[in-house]
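Mind looking over this structure? Questions follow.
Every protein chain except one is present and positioned as in the full complex.
Entry: chain A
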Amino acid sequence: MKLRQGQFSFLPDLTDDDIRVQAQYAIDNGWAVSVEYTDDPHPRNTYWEMWGHPMFDNPDAAAVVFEVNECRKEHGGTYIRVIAFDSSPGWESIRMSFIVNRPADEPGFRVVRQEGEGRLVRYTIESYAMREPEGARYA
């Protein structure tokens, strides 16, 4: 099951050139672009591992593509995303976030039902990948 998180996730996977154009848009708007990776695909997993520092002073997006490819060498089997942080007052938040790399095999999520008091049922989801310990997911 293909993970649908962030921008462009319903489109075919982005090519390096697509990534460059999108990152350039962020840079031209003055946002700091950074690369992050994780092997925990849960949608509420907000804080992914940082790949290097956010790129505050690179005028050209080729640097972003370069870092994405460096990250792929090391963490090619996990999810990698590019995010753009807007530091201007009032925003101070992520403006863009899109996945640029995903594992070859994405097992998807299962629904977990928990019986509560009375006939209450709590629902949650859990990725099948999360059954393996960290680092052993996605082979």
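Note that a residue touches a chain if its C-beta (ideal position, glycine included) is under 8 Å from a C-beta of that chain, and two chains touch if they have at least 3 such contacts; residues count from 1.
By our rule, contacts and distances are computed from a predicted model.
For the chain that is left out, the UniProt protein name among "Cytochrome c-type biogenesis protein", "Tripartite tricarboxylate transporter substrate binding protein", "YdbS-like PH domain-containing protein" or "CbbX protein" is "CbbX protein". The hidden chain makes contact, of the residues A:Met55, A:Ile80, A:Met96 or A:Ala129, with A:Met55.
Of the listed residues A:Leu3, A:Ala63 or A:Ile94, the one in contact with the hidden chain in the full complex is A:Ala63.
Summarising the interface, chain A meets the missing chain with residues 52, 55, 57-63, 66-67, 70.
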